[in-house]
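Here the complex is missing one protein chain, while the rest keep their positions.
Lettered A and B in written order, each chain numbered from 1.
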Amino acid sequence: MLYRGFEPVIGIEIHVQLSTKSKIFSADATNFDAGDNENTSPVSVGMPGSLPVLNSKAVEYSVKTGLALDCEIRRHSVFARKNYFYPDLPKGYQISQYDKPICENGKITFNVGDKEKTVSITRAHMEEDAGKSNHQGEYTLINYNRAGIPLLEIVSGPDIRSPLEAAEYARTIRQIVRYLDVCDGNLEEGSLRCDCNVSVRKVGAPQFGTKVEIKNINSFRFVEKAIEYEIERQIDAIERGDKIIQETRLWDPDKNKTFSMRAKENAEDYRYFPDPDLLPIRVTEQMISRYKLELPELPIARAKRFRDEQGLPEYDAMVLTSERDLADFYEETAKQCGNFKSSSNWIMTDLMRELKTTNKSLSESPIRPAHLGKMIELIDKGTISGKIAKTVFQEMWASGKSPETVVKEKGFVQITDPVVIEKIVDEILSANPQMVEDHKSGKKKNLLGFFVGAVMKASKGQANPDLVNTILHEKLK
Amino acid sequence: MIDKKTIEHIAKLARLKISDQEAQEYSLQLTKAMDHFQKISEIDTTGIEPLVTPTEIEVYWRPDEVENSFTAEEMTENAPSRAGNLFKVPPVV
Partner (left out) sequence: MTDLTNGSIFEIAEAVRNKTVSAKEVCSHFQSRIEALDRKLNSFITINDGALLEAEQLDARIAKGENVGPLAGVPFGIKEMFCTKGLKTTAGSRALENFIPPYDATAVSRLKNAGIVIMGKLNQDEFAMGSSNETSYFGAVKNPWNLDCVPGGSSGGSAAAQAARLVAGTIGTDTGGSIRQPASFCGIVGVKPTYGRVSRYGIIAYASSLDQAGPLVSSVKDAALIMEIMSGFDPHDSTTSQKSVPSWSINLSDDIKGMRIGLMKEYMSGNLHLDVQKTVDNAIASLKLRGAEIVEISVPMTEFAVPVYYLVAASEASSNLARYDGVKYGYRAEFKNLSSETLEDFYGKTRGEAFGAETKRRIMLGTYCLSSGYYDAYYNKAGQVRRLLTNQYIAAFQKCDVILSPVTTAPAFKIGERSSDPLSMYLNDIFTTSTNLAGLPGMSVPFGLSSDGLPIGVQLTAGHFEEQKMLDVAFALENDSPVKGAKPHVI
């Protein structure tokens, strides 16, 4: 995408908070709603003598994410100390990874509009989160509950070329980590944090421009907006003849602007060195093959399968695979009834509408996939008509009952006995001799529709429409 | 030679406020020590992986289990200044 002859170059760093029960280097809990400093221990407060001990789940989640991002997994990766002083950093250093990250050289492919885009993943490394500062004007208060929560920092290559691509990239990462069940993906609570590096250059310029880092973006819409703003700001500056300074800027969602936080005059000297309290992380072949086996089918592959093997339209496949539980819901429904398209339709229209109007999540749906599948089965077997099914669905939603129970209790079974239908047809015909005459003589067209409607009404909608059609045809010849 | 300016830069990195006289002293002492330590540069270490942990130690990783052994009160009661169970520091914005 071009802007006044300039091309934006964007790279994104996403901090993914891994959803382990305990912290990365201590047994403190990680719940979001704990009281002040309640989730702390000597390790997370950086008490003298405390030592980090690695959480095995954090390694598992990191390796699984790396595999899902098509990364090479380092068999020997190393924790390093990143030394700097800040009150939210209890030890005066953050345990992170530096020159030997656990995952490297991956890539992901996703759709932007109707085009495919591939973005390289430079690295993904494990680190501990810092605490939280609460600014009170006169002073600042520090809470270390968050200090030590495991993070996986996923760093993309500078491959992104538009704000929309950036937002789609971030959405895709979120989708993947949620599929893997390694992160809840909650942006508001900070479970996923995006920092965007943005620069612009004249089209065809061989080198990247000076990059600016934007932090504090807590929605994908803001990713798009912040980058859009930043591109324009940088081009304006260049066109004015100003120099872009390397700095960190924050996104202000109220003013729709980025503003400067601090200039990175000279690169900070973090004095990284391997943490002697932790041995190198050894990832064995057995671990990798086990994690590979445990890896769920990822959204892109799953959408492809829904499209190619189950004949779903592209749009359906995309929507259904947007969340793992939705795709699972769909597959379970389809497995029950064997009707892919119908399962997709019912979920995407009726079910999603109900969820939306009642503000429920999929897991709270009173209709379970097996029931929905059974209902579709009843339609396909002709037990109920499609029209009745709408009523049955409402009843299932309201009561949580199985479709069979609803149909039985409400007497919704379709009339498929030709003798019974013929009787109703006969009654309708004999009650309307003039119209029969008009139809047969061809005086009036399209009276068939009238008769079908009348028969359906007389049967309270339960007559099988195909049979009604066939019998009426015969009788009106 | 670790001159006074370097000492001042290092002291800043290490967040140690030192007097002029201290800087002068450290400059002399550290220069002397580093001149002596410099002799390791003679050793050919091409291709040698640096040693961090000196003995063979079996890998141990924690199971992902929560233990709640300390109260917020215990974790904050040594603080020079606090508000409730939060640590109080100068304004950092």
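Criterion: a residue touches a chain if its C-beta (ideal position, glycine included) is under 8 Å from a C-beta of that chain, and two chains touch if they have at least 3 such contacts.
Worth saying up front: this structure is predicted, and the values here are computed from it rather than measured.
The chain omitted from view is touched by exactly one of A:92, A:313, A:338 or A:453, namely A:92. Residues 2, 6-7, 10-18, 22, 26, 29-30, 32-34, 36-41, 43, 45, 48-62, 70, 74-81, 87-92 are the ones on chain B that touch the missing chain.
Although one chain is not shown, part of chain A still touches it, namely residues 42, 45-54, 81, 83, 85-87, 90-93, 137-139, 142, 267, 269, 271-273, 276-279.
By definition in this document, only the chains that are shown with their structure count from here on.
With centres defined as mean CA coordinates, chain B is found 42 Å away from chain A. Of all residues in chain A, those touching chain B in their complex are 20-22, 27-29, 35-38, 40-42, 45, 47, 53-59, 85-87, 133-144, 269, 271, 274, 276, 279, 282. For chain B in complex with chain A, the touching residues are 13, 15, 52-53, 57, 59-72, 75-76, 83-93.
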